Every structure is written in C-alpha cells, then in structure tokens.
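Up next is chain A:
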Amino acid sequence: MPDTTALFFWLLAAIVIASALAVVLLKNIVHSALFLVLTFAGVAGLYILLSAEFLAAVQILVYAGAIAVLIVFAIMLTRRGDIRASNLFNVNYLAAAVVSLVLFVIAALATGRMTWMTTTGPGPGSNVGAIAEAFLGPYAVPFEVAAILLLVGMVGAILLARGGKQDQ
Partner candidate 1 sequence: MNFPILTAIMLAPVVGLLFILLIPEREELTIKITAAVATFVSLVLAIVAYVLYDNGRGGLQFLQDVSWVPSFGINYSVGVDGMSMPMVLLTAIVIFTGVFASWDMTKRVKEFFIFLLMLVTGVFGVFISRDLFFFYLFFEVAVIPMYLLIGIWGSTRKEYAAMKLTLYLLVGSAFALIGIIATFLYAAQQLGHATFDIQTLAAVKYDLGFQKFVFFLMLIGFGVLVPIWPLHLWSPDGHVAAPTAVSMLHAGVLMKLGAYGLIRVGVFLFPEGAKYWAPLIAVLCIVNVVYGAMIAMVQKDLKFVIGYSSVSHMGYVLLGIAALNTLSLNGAVAQMFAHGIMTALFFALVGNVYHKAHTREIARFGGLAHQMPRVAAGFLIGGLASLGLPGLNNFVAEFLIFIGSFTRDQSLLGGLLSYRILSILAISGIVITATYVLRVVKNTFFGPRKPEWDHLEDARGVEMVPIVVLVATLILFGLLPSLQIDMINSGVAPLVAKIEAAKAIGGIF
Partner candidate 2 sequence: MTSYAWLIPVLPAIAFPIIVFITRKVRFLSALVAIAAIAASFVMAVGVLQEVFLLGITMEHPVEYAVPWLQIPGLLKIEAGILIDPLTAVMLLVVTLVALLVEIYSVGYMHGDPGFSSFFSYLSLFSASMLGLVLANNYFMIFFFWELVGLCSYLLIGFYYHKPEAARAGLKAFVTNRVADFGFMLGFFFLFAMFGTFNFRELAEAIPGYQNTAFLALAAALVFIGPIGKSAQFPLHVWLPDAMEGPTPVSALIHAATMVAAGVYLLARAFVLFASLPDVMLLVAYVGGFTALFSATIAVAQRDIKRILAYSTMSQLGYMVMAMGVGSMTAGMFHLMTHAFFKALLFLGAGSVIHALEEQDIFRMGGLYKDMKVTTTTFVIAALALAGLPPLAGFWSKDEILAATFDHGFTGLYILGTLVAFLTAFYMFRLIFVAFFGKRRAGLHGHESPLTMTVPLLILAVLSVVSGFVGTPFTEHGFSTFVYYGEPHHVEPNYAVMLISVLVALAGIGLAWLFYGRPSDVPERIANRYRSLYNLLVNKYYIDEIYLWLFRRVVLGLSEAFNWHDRHVVDGIFDGVGDMTRISGRKLRLLQTGNLQTYALVIFTAVVIIALWMAAPVFGGVVQ
C-alpha cells in the first residue's frame, strides 16, 4: 500500500511540476493554459492521495473546468499579433527566477527541518458529510461570506467586462 502511494505521489508530483514549469516557460499562451489544466488535474490527483476526495472533485470542477475555460476565453478575446510569441518574459525574469529559487530553498529548508507531530488515524468517516457539517457548523460565517464573495465577484466581473457608459 505505501508503495503504491509513493508511486502515485512521485508520478503526480512529476506531472504537476513539469506542467507547472511548462505553464510558466512556454511562449505560446494557449499551450500554457492547456498545461495549467494538466497541473490542476495533477493536484486533484494528489488530493485523492491525501484522502480528500470531495476536494479533488471540486478541484476538477472549479479549476480544471470553470477557471481554465475562463482563462482560455480571456486569451482568445485578448489575442493580438502572433500567438506563438504571446507569452513572453519581461525584463525582470532573471531577478524573478533568483527570488523564486531562494524562496523555495528557504521554504523547503524551513519545512524540511521541522519535526511534525504527525498522527495517523481514521478519517472522519464520510468526507463529504464532514465537510458539509463543517460548513454549516463552525464555518457557517465564512461560508456565508464566501457566498457573498462570489456574488461580489460575479457582479464585479459583469460590471467590469461590460464596461462603462459606452455600453449603455
């Protein structure tokens, strides 16, 4: 059992990292967007390994589904010039690379040197049920807020995308 977990982990990790790298390195933004979907899917796989099946489903639906589609639409709507050079680096990329790398080293070292109080135990039985209880129980306030937040995001997106007076 551990072996399969490890196997899947490494596989999914490789997919996630490779496709994430592809997202940021490729020069064609459409390709980047497609690899982004792959990354999201990989992450969803990792959730399953972490016994968060419900979350994996949400991940696929929201990220790989909705968000990715949104992004692709946006790319299409803002396309101009050569699509093969639509996703270039800016002048800061070297500095950005250094900063990102150092940050990773720091983060990895900081977390790697920890001794975590890990416990293994039985899960909360029904994953979905537990989450639902959490939403309606202790996390009711954030839940309501999240609802409002989505509403705000929606209203905002409509407003902004529709533009100002010229549309009316």
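Operating definition for what follows: a residue touches a chain if its C-beta (ideal position, glycine included) is under 8 Å from a C-beta of that chain, and two chains touch if they have at least 3 such contacts; residues count from 1.
How these were chosen: all candidates are chains of the complex that A comes from, given by their letters.
Quick caveat: nothing in here was measured; it's all calculated off a predicted structure.
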Options 1 or 2 - which one, within this complex, touches chain A: 2
Residues of chain A defined as touching candidate 2 within the complex: 90, 92, 95-96, 99-100, 102-103, 106, 109-110, 113
